[in-house]
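All protein chains but one are shown in place.
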Amino acid sequence: MTRPIRVLALALSTAVLATTSACKRETREFRGYPPSANPGSVVQDVPLAPGPRQPEVTARSPYEHNAYAVSEGKRLFGWYNCSGCHSHGGGGMGPPLMDDEWIYGSQPENIFETIAEGRPNGMPAFGGRIGNDDIWKLVAYVRSLSALDVPQDVRGGRDDHMQYKQPEQEENPTRPKRSTLPPAATQP
Amino acid sequence: MTLPLRARRWAAAAALLPLAACDQRVQSALDPAGPQAERIRRLMVMSIWIAAPIAVAVTAAVVWAALRGRDSAHVPETPRADRRMAATVAGLVAATVVVLFVWMISDFSAIRSLSKLDGRPLAVTLVGHQWWWEVQYHDSVASHQLTTANEIHIPVGRPVLVTLESRDVIHSFWVPRLHGKRDLIPGYTNRIWLRADKPGAFRGQCAEFCGQQHANMALWVIAEPQARFDAWYRAQLQPAAAPADSTRIAGQKAFLGNSCVMCHTIRGTPTGGRNGPDLTHLGGRRTLAAGTLPNTPGHLGGWVVDPQGIKPGTTMPPNNLRPDELRALIAYLEGLK
Amino acid sequence: MKREAEVPRSALHADPAEDARDLRRLERTWSPERGLWGWLTSVDHKSIARRYVATALVSFVLAGINALVMRVQLARPESHVLGPDAYNQYFTTHGTAMMFLFAVPIMEAVGIYFVPLMVGTRNVAFPRLNALGYWTFLVATIFLWASFYANVGPDAGWTAYVPLSGPQFSPGKRVDTWAQMITFTEVSALIGAVEIITTAFKQRAPGMSLNRIPLFVWAEVVTAFMILFAMSTIATASMMLAMDRLIGTHFFNPAEGGDALLWQHLFWFFGHPEVYIIFIPATGMVSAMLPAFTRRPVFGYTAIVLSLIGTGFIGFGLWVHHMFATAVPWLGSSFFTASSVMIAVPSGIQVLCWIATVWDGRPRLATPMLFILGFLVLFVIGGLTGVMIASVPFDLQMHDTFFVVAHFHYVLIGGAVFPLFGAFYYWFPKVTGRMLGERLGKWNFWLFFAGMNVTFFPMHFLGLLGMPRRVYTYSPDLGWGPLNMTATVGAFVIALSVLVFFANVARSLARGAPAGDDPWGADSLEWATASPPPPYNFRYPPVVQGRAALWSRTPDAPVVTGLRTDKPEILMTTLLDAEPESRHVHPQPTIWPLVTAIGLSVLLLSLIYTPWGLIWGAAAVSIGLIGWGWPDHHRGARLEERG
Amino acid sequence: MRSGAECRLEREALDRERVGGGILRLATAGARVLLVAAAFAGCAPGRGDAAQAGALAQGNADRGARLIRSYGCTACHTVPGVSGGETTVGPPLAGIAGRAYIAGVLPNTPDNMVDWIHNPPAQDSKTAMPYLGVSKAEARDIAAYLYTLH
Partner (left out) sequence: MDDPRRTAADLGTDHCRRPERETVAHPTNQPVNNQAAPSIDGGGPRPSRGAASKLLRAGVLAAALLAACGRPARERASGDTKPPSPSGLVASNGRAVATDGQWVRPTGDYAGTRFSGLDQINASNVRGLRLAWTFSTGVLRGQEAAPLYVDGTIYVVTPFPNLLYAIGLDGTLKWTYRPQPMTAAQGVACCDVVNRGVVYDAGRLFYNTLDAQTVAVDAATGREVWRARVGDINIGETVTMAPLVVRGKVIVGNSGGEMGVRGWLTALDEATGKVAWRAYATGPDADVLIGPGFHPFYPQDRGRDLGVKTWPGDAWKIGGGTAWGFLTYDPELNLLFAGVANPGPWNAEARPGDNKWTAGVFARNPDDGQAAWYYQYNPHDLWDYDGINENVVVDLTLGGRARKTLLHPDRNGYLYVMDRTSGEVISATPFVHLNSTLGVDLRTGRPTENQALHPSTGKVVRGICPAAPGAKDWQPSSWSPRTQLLYIPHQNLCMDYEGVEANYIAGTPYVGANVKMFAGPGGYRGLFTAWDPVKRRPAWQLTERFPVWSGALATAGDVVFYGTMDGFFKAVDARTGRLLWQFKTGSGIISQPTTFRGPDGRQYVAVLDGVGGWSGAIVAAGLDARDSSSALGMINAMKDLPQYTTKGGSLYVFALP
């Protein structure tokens, strides 16, 4: 009996070590990150510079690889009416989010800034209406829509709603493309 | 060998002792306030009266059987003894069948008495959300319909037909002092009849595991005399009164200028969030956060700022308010009677 | 080898030296190879069953620790030992592990160990499959606990109701681990069921006609049949859940025409028989032990067998009583009330037969007997509360409250764990050759019995006072605190008793009294061989002359001879009367079940992440199966060599 | 009542759990079991002498504990001995009896404590702590309880 137990224990501990990496993926952080920070203080615009804007970041996205945060982002995406304009990634009144075109940049901080500060062509500024923590969750979800740096296994499951798009797990990652000029600049 | 019996008795006594001392029976199935709960309680009492003697008899038989033959010489297996024993066992089996049959018939009669109540019912729709309850009162005139949350006011003596729906996962509506539970299942519309025969506040709680805050998903059914109910209803139909003093005006400003408006509605202001409970008459409710906290300014303040400390995993985000905004907001919300 | 001496002279070789050589050859033929390789390739039912039991006990202890932590959290209102997220993982893992990784497998494991011994054969019917069953079970165990400790533990309850367990409300891989773990245990349970049925029906010792099969074997056979039907249902359900979560099907999505209640029907169509899958082997254990401690055969053999079979059938007809609160139509729920009440009849018959056995016997209050007596008392209480909540109105109040928690712990601990602990004490000498200590055994029993009642009896009252189950906290205003504190104290008493048990085991393994072949003077065939049994179980498989095989054996009882000793031959007999039919050469130890299990694990685990896992896993499984099925022309030669 | 050390242990255990280390979690499970065993063994009460504290603030500490709960202090503060959420809005009040200042603005004297509890914004207009309608007498009871928290 002792030998099997030893082998069992060995196998068990190996498996534990192997799956420890999963902890972060499934951790559920309920309080804010940081708990109470002023919106807008996290990402700041830089002064005039050639090329696409690269905001200065004082805080990194905390939720890029967290399944719970992505799913919370998905919930908030519906709750805060993001889906009203962007549908479920395909766009409508707003641009699509599941494609490879990122008008204002695809980095987490770009997207954070877009949500918090708004964009001139109609994207409202949600800073102050949505807490930083929730914005980061939205960022994580939005990026997961086009599978940017988001591991497959943390992407949100489908909604228990109408099947409006292919299961997200099946999406092929798309490479971000940045348009250097926002359409506003091209308009007469 | 009397110990097991004693142990069991001791356990029962130990269990009953705190029960007797406890005067908190807002959610006890043993203290019915409506006809159905009363009917079920009678059935329960009857069941216990059937079951307890059986349990005692079996325990006694087991103990006696174990002790009696211990020192005796080997009882030879004789066909006669076996036949006698077989007859006894057969008789007991027959008795069991009879008891079970009677029991079952009484169940059936109880079932029949639960299904419907007489009288024109008050129609209420209860929508389960993770983790709160949306309460809708129906009226043929659309503008007399009412949406509130986490509290169902009902008139004493009048049947209430509660329609149960869910928007997310399965919940279960259970107010033990009025009736048994009934699930709220997405995709299904369930109904349950209630009637409170005496005024009072009866606590209910979600009884089907529904996720992180299943434990803190409670509601109150408040039974009032018809006149008081009518007055309550009329008051609820009114939009929230405009804030009068400067603090409350500032509080309303804080409400409208922060993330509150993303999810909540206060009728009379340009808000229409339906992700969270309607707050139009928040100040008049008994509890906050679906029965989690008493509705006092202190609890409200803590809840607004740090809901995740009180209900970890709840859908309400932490709010980042300036201290003066917080104080004003508390004053404003508490003033929404 | 005492009994060997009683083997009729005619069966023995005339030449004692030749006889000894023959015995050595037999031993070599059946023994596993030495070392780790031998351990990994073993197909001996006894070693596999031992591993099953050990693995299941690990889960029992870990799940028990979960229970303790939960009880600590609930001991006082609003305590913060566990947050809701952790608590949900704790109770889900507790329930899942106790049901799928402890109760069912350990009941089957005891069957895998003792069914061949009790029917007088040398191994189970499909030994390699048996090994595969264990390996998949081991993966399931490691998988569940690893994910739990990695904070990926399932958190939707062991019933995993949709939509909560669906893709929208259970993000991450927590429920996927649950669903796949279920699939693993299903594979293993189904394999075990096939083993037991075939072994019991085709490999019985000559003379063991159907009406002489030991009650324990009957119980295992009925259980195995129930597993065949129940586990295939849950296999379907868990697969559907996994597909909903992984590839976006809509079986349980009410929005797209799926049905949230479908899950509950499928789950409880498995879930209720599951209770009997756990309980029936336990009754078999009771029936197996009683004769030894009452010194008479169990009263009412036929009645008990018919009750077992009846329970097996009726057990599938009352699943809806778990769903009364979902608003089943009154007429339908009346039917399920009736069948739920009806199942009390066969159970009642068995209880009465056991009491009659004790009544008419000469009880010997050894530890196993104490556990049996405790079982009778606790199970009757659990059964009575079961009849109560079979009633629709009663259930509407008490469903999903602590009353139900109390009820099923009475049934499962009282009805299954008590007999199981009795069985540990009873069969430990057979398995290890050493007796467990009686003193510690009595401590073990009394602590367990007391702890059990202190823990769970107050829960009835908690339920009546309105405390729902699966709540991680409660308000101090509700007055549930003292009862919960009582229950927590009881839980620690149980924990203490389990500690005593393991201390007893440790002590016995180190320096327990040697047991001898038949320490209890029992009546069934497993006692007809050495303790622990040799790899071939019986040198000469016995021939059975009566229902109580050993008690009815005449001094000149014939034995089976003529089975080859240089090849692992076993005797196949006919289904009804167990007439010798044919000889069957048994497979050799092999690594391929392990390889196949690893392949299967690749398949099922990668399926959590991608549908392509089916392809990868299929390739991995086929490697195992090809190796498994590769014709082995050199086997005979190798055997000769070893011989 | 648990000792402060115990609470600390427990909180550390929780923190570890949040970090989510796999083996840690197993360890914490064990630690919890031990903790509870210790709790049942009857640890020393984690609070000072209620009578003495009561005298200090001229209030009734037991009544104060009840008031703390009913006014919702626990919605923002973690108060040893009073059940409530794991809230972090305001500072935890464990050991408040030994602190030098109240809310960082008033010296920690019984009178100041009573005044502060009675109407915080009147003492410091910038505080987030709202006026809860606590009467002076009630504030004395609450203060009496708080001074048991060494």
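Chains here go by letter, A, B, C and D, matching the order in which they are written, and residues are numbered from 1 within each.
Going forward, contacts are C-beta pairs under 8 Å (C-beta built on N, C-alpha and C of every residue); 3 or more make two chains touch, one makes a residue touch a chain.
Computed from a predicted structure; not experimentally measured.
K.L.:
I'd like the shown chains that the missing chain touches, ordered by label.
P.N.:
The chain that is not shown touches these displayed chains: A, B, C.
K.L.:
For the chain that's not shown, point to the residue among B:268, B:284 or B:323 touching it.
P.N.:
Among B:268, B:284 or B:323, only B:268 touches the chain that is not shown.
K.L.:
Determine and list the chain C residues touching the chain excluded from the picture.
P.N.:
254-257
K.L.:
Would you write out the residues of chain B that touch the absent chain, in ascending order?
P.N.:
138, 141-143, 145-147, 167, 186-187, 239, 261-263, 265, 267-268, 270-275
K.L.:
Counting contacts across the full complex, list the positions on chain A that touch the omitted chain.
P.N.:
Its contact residues with the unshown chain are 78-81, 83-85, 87-96, 98-99, 101, 120-124, 129, 160-162, 164-166, 171, 184, 187-188.
By our rule, only the chains that are shown with their structure count from here on.
K.L.:
Please state whether A-B or B-C has more C-beta contact pairs across its interface.
P.N.:
Looking at A-B and B-C side by side, B-C shows more C-beta contacts.
K.L.:
Roughly how far is chain A from chain B, centre to centre by C-alpha average, rounded to an integer in Å?
P.N.:
38
K.L.:
Report, in whole Å, the distance between the mean C-alpha point of chain A and the mean C-alpha point of chain C.
P.N.:
Computed value for the inter-centroid distance: 46 Å.
K.L.:
Residue numbers in chain C touching 2 or more other chains?
P.N.:
Chain C, residues with two or more chain partners: 83, 85, 146, 149-151, 163, 168-169, 254-255.
K.L.:
Please set out, as single numbers or ranges, the residues of chain D touching at least two other chains.
P.N.:
Touching at least two other chains: 20, 22-23, 26, 84-86, 88.
K.L.:
Contact residues on chain B for chain A in the complex?
P.N.:
168, 186, 212, 257-259, 261-263, 275, 306, 308-309, 312-315, 317-320
K.L.:
Which chain A residues qualify as touching chain B in the complex?
P.N.:
My answer: residues 28, 30-32, 35-39, 75, 79-80, 128-131, 133-134, 160.
K.L.:
Residue numbers of chain C touching chain D in their complex, please.
P.N.:
Residues 65-66, 68-69, 72, 75-81, 83, 86, 146, 149-151, 476, 488-489, 492, 495 of chain C touch chain D in their complex.
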